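Just one protein chain is left out here, and the rest sit where they should.
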Amino acid sequence: MAIKKVTQHPTQNEGLIFERSQTGRVGYRLPKLDVEEVANLLPAELLRDDDLDGVPEVSEVDVVRHFTRISTWNYSIDLGMYPLGSCTMKYNSRLNEKVARIGGFAGLHPLAPEEESQGALELIYKLQEDLAEITGLPGVSLQPAAGAQGEMTGVMLIRAFLDQRDGETSKDRRVMLIPDSAHGTNPASAAMSGFTVKTIRSTAEGLTDMTHLHELCDQGGVAGVMFTNPNTVGIFEKNIKEICATIHAAGGLVYMDGANMNALVGVARPGDMGVDVIHLNLHKTFSTPHGGGGPGCGPCLCTKELTPFLPTPRIEKDGERYFLNSNHAKSIGRVKAFFGNFGMMVRALAYIYTHGAEGLKEATEAAVLNARYVSHELEDIYDKPFESDGMHEAIFSHKNQSKKGVVTLDIAKRLIDYGFHPPTVYFPLVVEGAMLIEPTESVGRADLDAFIEAMIDIDREIDEDPDLVRNAPHSTRIGRLDEAAAARKPVLRWRPDTDASAQSAES
Amino acid sequence: MAIKKVTQHPTQNEGLIFERSQTGRVGYRLPKLDVEEVANLLPAELLRDDDLDGVPEVSEVDVVRHFTRISTWNYSIDLGMYPLGSCTMKYNSRLNEKVARIGGFAGLHPLAPEEESQGALELIYKLQEDLAEITGLPGVSLQPAAGAQGEMTGVMLIRAFLDQRDGETSKDRRVMLIPDSAHGTNPASAAMSGFTVKTIRSTAEGLTDMTHLHELCDQGGVAGVMFTNPNTVGIFEKNIKEICATIHAAGGLVYMDGANMNALVGVARPGDMGVDVIHLNLHKTFSTPHGGGGPGCGPCLCTKELTPFLPTPRIEKDGERYFLNSNHAKSIGRVKAFFGNFGMMVRALAYIYTHGAEGLKEATEAAVLNARYVSHELEDIYDKPFESDGMHEAIFSHKNQSKKGVVTLDIAKRLIDYGFHPPTVYFPLVVEGAMLIEPTESVGRADLDAFIEAMIDIDREIDEDPDLVRNAPHSTRIGRLDEAAAARKPVLRWRPDTDASAQSAES
Amino acid sequence: MRYIPNSPEERAEMLASIGLANAGELFRSIPADVQLGRPLNITDPLAESEVIAAMEAMAAKNTAATKPSFLGAGVYSHFSPTVVDHLIQRSEFFTSYTPYQPEIAQGTLQYIFEFQTLVCQLTGMEVANASMYDGSTATAEAYLMAQRVTRRDKIVVADSVHPEYREVAKTYTQHGSAEIVTAAFDEKTGRLADLSALDDRTAALVVQSPNFFGCIENLERLAEAAHAVGALFVVVVTEAISFGLLKAPGACGADIVVGEGQSWGIPMGFGGPHVGIFATREKFVRNMPGRLCGVAYDKNGNRGFVLTLSTREQHIRREKATSNICTNQGLIALAATIYMETMGKKGLQEVAMQNAQKAAYAAKRIAGIDGYEIAFSAPTFNEFVVRGPLAATETLEKLRTVNGIIGGIALSKYYPGRDNEFLVCVTETSSRAQIDSLVASLN
Partner (left out) sequence: MRYIPNSPEERAEMLASIGLANAGELFRSIPADVQLGRPLNITDPLAESEVIAAMEAMAAKNTAATKPSFLGAGVYSHFSPTVVDHLIQRSEFFTSYTPYQPEIAQGTLQYIFEFQTLVCQLTGMEVANASMYDGSTATAEAYLMAQRVTRRDKIVVADSVHPEYREVAKTYTQHGSAEIVTAAFDEKTGRLADLSALDDRTAALVVQSPNFFGCIENLERLAEAAHAVGALFVVVVTEAISFGLLKAPGACGADIVVGEGQSWGIPMGFGGPHVGIFATREKFVRNMPGRLCGVAYDKNGNRGFVLTLSTREQHIRREKATSNICTNQGLIALAATIYMETMGKKGLQEVAMQNAQKAAYAAKRIAGIDGYEIAFSAPTFNEFVVRGPLAATETLEKLRTVNGIIGGIALSKYYPGRDNEFLVCVTETSSRAQIDSLVASLN
């Protein structure tokens, strides 16, 4: 109320930069052109004739205030617990940011002569070796820009392997088995590699249904399986060896989605479980910043048998010399220009160096402990859908609360008022009103306890004043947005006639 | 209300780091000691025996979250207009921050051999030359760490000059004339140099009262005058030449407080007005960040006559070589170890290079225009105490509003709810309930208009709902604090028994 | 471990409170026979100063980073205003996730909306997405989208599209129904010449402009040819600075514009992270890959932004999604947005003009050396192909070892047989002195 009259609050109502733009403002200065300027260098018909209409004109001060102001509307890891299940929102070290910006890395052109970029090749090579040790899989490509691309790469390795092994008849093997709980990128990536997807059911304990798996294999045509371990409900697939054996027996290969490796690093290695190929998310397990959506880095790792098919160029070593090797005839080809998101590799290697073997294991233990602690403290109040112990995530359904007419989304939004980022909600689909909580190792006990207390308070609020929860959040600059309307008449860009009026705290 | 139940909100209720501390947490890692460790290197009686009791134990993550959270409780230039009169809160360029951190500057030891620190000496020398050109005063010392120290230095130059000129009889010249509107550091600095202060009255137009000035001079013993120009109400002392002439005639010297140079750079030079000595605040006029209280840099500049008395070492040039010259027998001596706040000098020179001559003048014009614009738009609603045109500041009294029982402090606090930092309030003392508004050149018209609209809205609120204003701010994490109680029983440090309980949004 | 808040003592207490004796018991659900049971064979933890020293030692071996260089070919040396890197280091930006909770992610959503708008303005298109991995994958996605839109499978792609982009597109499409035909360029002009492959089975004509040889294509003509057979016209742009000077592809009839945004203030960084751009016409929006941010309102009518039209995406559509992309290049899109807004209308025009002028100066000087000529006659922006008297590899090696200049890229790397030609790039960061010393060294 008090602030109701305030319609101009600059930090709360910063408009779009286009709305700030004023003819004649400048935010840059270039050196004077130091060559004679040639008039009409290019034929008129090749030139722009719209004078970059609509592109903003602002000063440097406008830019700094604009982005500083809107940044304050974001929640971030540095503000507190960000327990998005499956996303592994752990601390993004400043040291890693610093080293990624060293001139010799940031200023290096990817097509510079090998002799003059040995340090970058060395870094990639060393990271490859460490990731191979961590996963127990010797073949590595750091080219994929993110997990989904790592998946596509991995699935294509399987495809290439099968095509070579089975020749013509490989075309009868186009079924990729994927659990119903899988992340959406799994089936999407399988499809991009020309596979059709069959879904494996999960059991009541949240594990892969082995009988169903055998059924599906018996139906034949199985190229492989894509599963996540710990799976997307945070439970370790204890039948992992049998799963792999079953698939191998059926003539298929095993792809593991490594998004949840934060539960395993230093404790167990996919390579030792029978997994043939995996992707990692350096932007999860290895703490490269998620950056509000990216960039990531999704290395693909595989067994010796699959190595010949890895993307090229591969970074290899010959004595003391590192070099790019493009002649691998069986390669599936390039998945990205140049060598992938190199900057993320620098950060990830710095993360590994900082932790060392012992620190990596310690992080895994701390991450799993935090999740188990949350699960233990909340299971009396929130419905825990599965009996078995979770690993790095705690999962709940809204069963107990939905009876009272309050659902997961409401609980998530109310958590915002308590100063926490909500967990991942409604994923995986196999759990009704899922709340998937991944604290990671980067949260201390006091913050965990505060989160637990918040969850308990909210459950109490649901009894006392359900609307308080249903209408949450109350502490944000803006309320729940009408996403349905947004999708019906999408406005995806600013235009001079875009309605800015409605941006005041009043209207 | 909605957030009332929330007692643990981490971003709102971050405690003191000591309250976060947990035995065994670590935030650092040093390389292993690479020399043989010698047992009991030092006699026990010289060693600490308290195990650094009370010093916090936290992780790097705790530190990052702690400071990120508390930082969000601050207003800053990057968030918006910060119109503190006399403080010149202008944009702090990122470029300046970057260059100040170049290894060759940041990593340089002040006692490194001259041959190996030529670049730093060159930078100081070049800044000295540019500041001399800007002020029209040839003698420069960059040693003073802030304005107040620059004042002390300048006043000591005057004292040294008089002592040498008048010998014994100089002791009869110990009166420093200072306007009633002067900043507190002026009399304090005069006192530190052994002068007694006599106060000059201001006229109804907000200028130095010339008759009173003459009277005071006639009383004799005048060592000099310390005045500010534009003065602290933002008005240019149009009699400046006469003031200087009068003081000189009385055998005194003229000190000008240069805190308001942002109104003059490129337009008028103190040296051309008859001023003998001046200090600048690089952290005002030359945009080095104020940093929540400092550091600053308060160069002292003077006429040729006063130059022999400047602090040593002085940075001088001999052919292509820059060097430190300590043998100036008449020097008042050192005012700071080493050479002053060098990092601020780097930023200031980058500011000068970026603006160039034309840009410096443009900034002055833009700053004065912004202030004049605010003054013009608000003078019908807020009492403008002086007729004459202001320069870089707009000044108002609360006369019109105090009638309605709302005073300057209330208006200042209410501005916070509108997203603005309040202006300087109750300074200078010569204006009742003063609001001294200095927009600087770093604010665009849209923000100025929003500020003006806010001031007008507040005046309306005073009619409609004075308590709304009297109880402001309403939008901050914490309300008005009881400063009187704080001073009565000062708690100036944390102790294990410090009451942290009261830090919840509830209690 | 300094990144782990809970001390060993605290962890022991927490273990006890959930009834476990030690950390090992946390992993009971992992069968013993798949547990590692030994320390990883990885370095011991390094101190902060040791990590920095190790990284600086590696970086120091990248000697190319500090030499005058005329490398381009999809990654360009441009000056990035200091505010760009400073602002993206606001932890509210770089330590946040994809904005799935709009109420606490408006900062991210608003800049995505600004990025989408700026990409539309510069490309001359109607809609743009929140970013792709890079120019090469954006190109691959354009192939796939063209197939979806036209229900045709033949992709005619100019030989002068970045070879690595074409490789990536080939990988992406290898298991689908696409048939890829490469169209040759004209030996005199360096422009796309042979359009004979276009027919009524063609889903898209894909060209790059300025093309890999730096030649500016005649986009209007090519658009007509594509549209004449009912194919989409896809324009690839690797040098985003060219938008400041050259007619927008959208104004030339492009249906899809894809490309690389690295030139918008992003470090070359040995090839990544950069940012892919993807723009098209409104009517194709539901066939687009990637995230889209749109305007939405709360119940008080406050304007905000949300991710929208997600029914195209993998998390909803799974195997039927328009793409498998999830994580994109968010923070790099932010950097590009800050760059474009800081440079602004005038800056984007001036920097483009300076690139063209300096490159023209260099081309003229080099063409003046006897034995050297500019290989193609078409107008160029900031890159051009030089044909010399010797094998380009030799020439460049000599420049590097004798003169300490990275002179460019030997075309033979990508176009076997074109032995004496190399690609030279000149941007606003090459000083006249550097250009002159390149010329002197060639002489």
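Order of writing sets the chain letters: A, B and C. Residues in each chain are counted from 1.
Note that in this section a residue touches a chain if its C-beta (ideal position, glycine included) is under 8 Å from a C-beta of that chain, and two chains touch if they have at least 3 such contacts.
Keep in mind it's a predicted model, so treat the numbers as computed, not measured.
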Option from B:Gly220, B:Gly356 or B:Gly405 whose C-beta touches the chain left out: B:Gly356
Hidden partner interface residues of chain C, rising order: 48-49, 79, 81-82, 86, 89, 429
Positions on chain A where the hidden chain makes contact: 22-31, 57-62, 64, 68, 93-95, 97-98
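Keep this in mind: only the chains that are shown with their structure count from here on.
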Winner on C-beta contact pairs when A-C is weighed against B-C: A-C
Centre-of-Cα separation between chain C and chain A, whole angstrom: 20
Euclidean distance of C-alpha centroids - chain B vs chain C, Å: 46
Interface hub residues of chain A, defined as touching at least two other chains: 25, 60, 64, 68, 72, 76, 78-79, 91, 93, 354, 442, 444-445, 447
Interface hub residues of chain C, defined as touching at least two other chains: 3-6, 10, 45-46, 48, 50, 83, 91
